[in-house]
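Of the protein chains in this complex, all but one are displayed in their positions.
The chains carry the letters A, B and C, assigned in the order they are written, with residues numbered from 1 in each.
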């Protein structure tokens, strides 16, 4: 198992920047009324999805949640069509039918963003089942939050995946909160990875803000899964720098918590490690600037797209 | 914690005999067409329910499954009205509306038998919640099978009970099978009690055919629960001497398995311990005969009762 | 008399229910410290404390089951299930346990459980957070179903639901949270099963709930300009249903239009039409009309969702065509 080379590491930085700028833009768009309903942002959690998906292969399949912009982008989905979907445009990923909570690009292996807590975990099991059934080498990876480990579907999914030894990685993004409730008020144990034992499955807790650490752990778990040794539950400790959704100011945070986590911002940490590794500050700045530019250009394109024809609402119910 | 005295031990023997004779009668009644639909018998599992419920108080509250005749009788519910319900009689426990899978006698704290796997676990949590809310000393006990530990409601219930430290005992009757499937084909771990760790709850596996052992363990767990220290998961190893339901011949059992467990029949074991303790064989025989007589007399009474008036089907939907 | 929002009326209803009866408690995801995902429980935890108002894990099955267990032991649980769509994850608890418990036991228990949840489309939450979910529950005897459309009904039906000895599903409509209206200081109790005669008229009976009641009223106002006087009825509760009120009206107008959010299949609107036609076949001088949403999930984009919901214009047009039949 070799760690990602310099180039790959820089790509991960670029990917994290793109997600960060994308989410910042969504925040603005929501505040100005261009996003309908709700939106759940993932600033601060970029290392989880980028570290994970950059450790996997393009043909691996990913499912995620309503807080899924980062996962979808890290899977290589186009920025403009993602914005387009969130803006409800005809050329959005789902033709405007899905919106912020349902970004999907099947061609890229971004199989779906699900808005019912726990709803996609059994789906991820089925995706892994199909891979095994067809004897492909594909793997299924599934992102979900800490709070989601309390719902029934979590239990059933990990159990079935384990007894069938399916190639699926369960990545729990532990950002300390489910909506507005700190984890310890709803969950009687501290280390969620320990729940894996109930399914005879390895469970690992790691720093989810260390993109290279994430990459390494996922690489190993993926190798196990592809070798037919079954699923792994990986709990990645991270932090949601914004509120839960919409305009939540996250007033429930204890003093100093946000600041402490901002000091461990995954982008900052990765830049620091690259600098220590000899990358020049200018190169880092250039990557950041390029990411920002790409995101802004994508947003402009998406904003210029037309609304869907109202009649298209009647399409796509049945095959 | 003192063990049950001689008298209490003899009462437990009597209770186990009654359940055994009751279930044997149900078996006959089903075979001859007097029981509609289905029936799930518990011969061989009597020590679980008797040991548990004789360690608790009359005011404690119990919920169980479709395989619940033993639990209901061990809670002190009348034999004749239980038969009456299974026979669909007007004076059955539920007026003939429930049948074999739904024996209920609220006055006795037999709060319900539930036919959806896992359906009653959250209900048991609510019963415990009410006890705590009202600051009573009552406890909620809930029986369910090994196979039921794979359903989502199990997970949610144990988690909530634990975070709220509610006075509830989760008694898993591990009879090695869920319907026709041996546990190891559906469950990736061996000791189900280990699942308690996922909820920060003590989990204990004990011999479920040793009625005094069951009694002792439950006594201890109940004391913890009443002291506000929260729930316990107790896995009781036992064996379903008959098929899953109806006329299932249980052909899927490995050779010798039934015989090995018959040698550890909970009634035989308890009689042996009583004998060793100086109780005379004649007294044991008398208890057995009295139980048999009581069951037969109850059955005769129940059989003599009228069918419900068809119009009563319209009652009891709303309060 | 104060002017409050529909959201505030719900909160006041819950608060007064908690104050009136110590056996009432409120629980659900983020209802305590956070005051609810829709801020319908703001301030209640501060006022009633940890013992009466509780946050739960994300475990709807456990929430519903806990409500049932507590109810059969004499309490009056008021559970929040946030978006009504999430009732799907605890559907078993609601339809197989809660609705049938009393019946299966031959009347040994009552289940005075109230579950309140945010219903309906129009606010851009897409397919999994926008369903008018009340129709899922109407083929399950044992449940009562309430669908308040006004500030006063939001309050009064909450009180009635909590005081009722049976399970009540209380659907508050997301599209109405910000609507303002007058709430009397002392609100007349409302009985479940009594419709509200919103507007009198002789040309056609229109029956509508929640968001559609308001659109139907706008349509009625427009039609009045043309001399078409609509009689508008809001049943307020779908179970029990005030069939007598609809019958009385149809006897007068001889025309029936039902306006509902959501698709037609197995819906309350279709049920109502079948009922009226069976019992009052000769009453109608024109075909009954069910105005409903498309047979699709709820789409996200503004233009799509707007087209999915019956509009004031569409309602007016269809009512007009029935009146002119």
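The working rule: contacts are C-beta pairs under 8 Å (C-beta built on N, C-alpha and C of every residue); 3 or more make two chains touch, one makes a residue touch a chain.
Predicted, not measured: the structure shown is a model, and the values here were computed from it.
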- Per the whole complex, from C:23, C:55 or C:85 the residue touching the absent chain is C:85
- Checked against the full complex, the residue among C:5, C:41, C:66 or C:135 that touches the missing chain is C:135
- Message: So one chain is hidden, and I want to know which residue out of A:65, A:82, A:157 or A:232 touches that hidden chain in the complete assembly.
- Response: A:157
- Message: With the missing chain put back, one of C:239, C:259, C:307 or C:323 would touch it. Which one?
- Response: C:239
- Task: Could you please point out the chain B residues that touch the chain left off the display?
- Result: 35-38, 88-89, 92, 94, 96-99, 101-102, 114-119, 147-148, 150-153, 178-181, 185-187, 252, 307-308, 310, 312-314, 317
- Contact set of chain A toward the excluded chain (per top definition): 61, 63, 92-98, 102, 104-106, 111-112, 114, 116, 119-131, 133-134, 140, 152-153, 156-157, 159-160, 163-164, 315-319
- Where the unshown chain meets chain C, residue by residue: 85-86, 88-89, 91-92, 95-96, 99-100, 103-104, 126-128, 135-142, 239, 262-271, 273-275, 277-279, 281, 284, 286-290, 294-297, 299
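Note that in this section only the chains that are shown with their structure count from here on.
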- Item | Chain contact graph, described as a line, ring, star, complete graph or other shape | complete
- For chain A paired with chain B, centre-to-centre distance based on mean C-alpha positions, whole Å: 45
- Euclidean distance of C-alpha centroids - chain A vs chain C, Å: 36
- Do you know which chain B residues sit against two or more other chains? 152-153, 156, 159, 163
- Note on the structure: Going by residue number, chain C touches two or more other chains at 56-57, 59-61
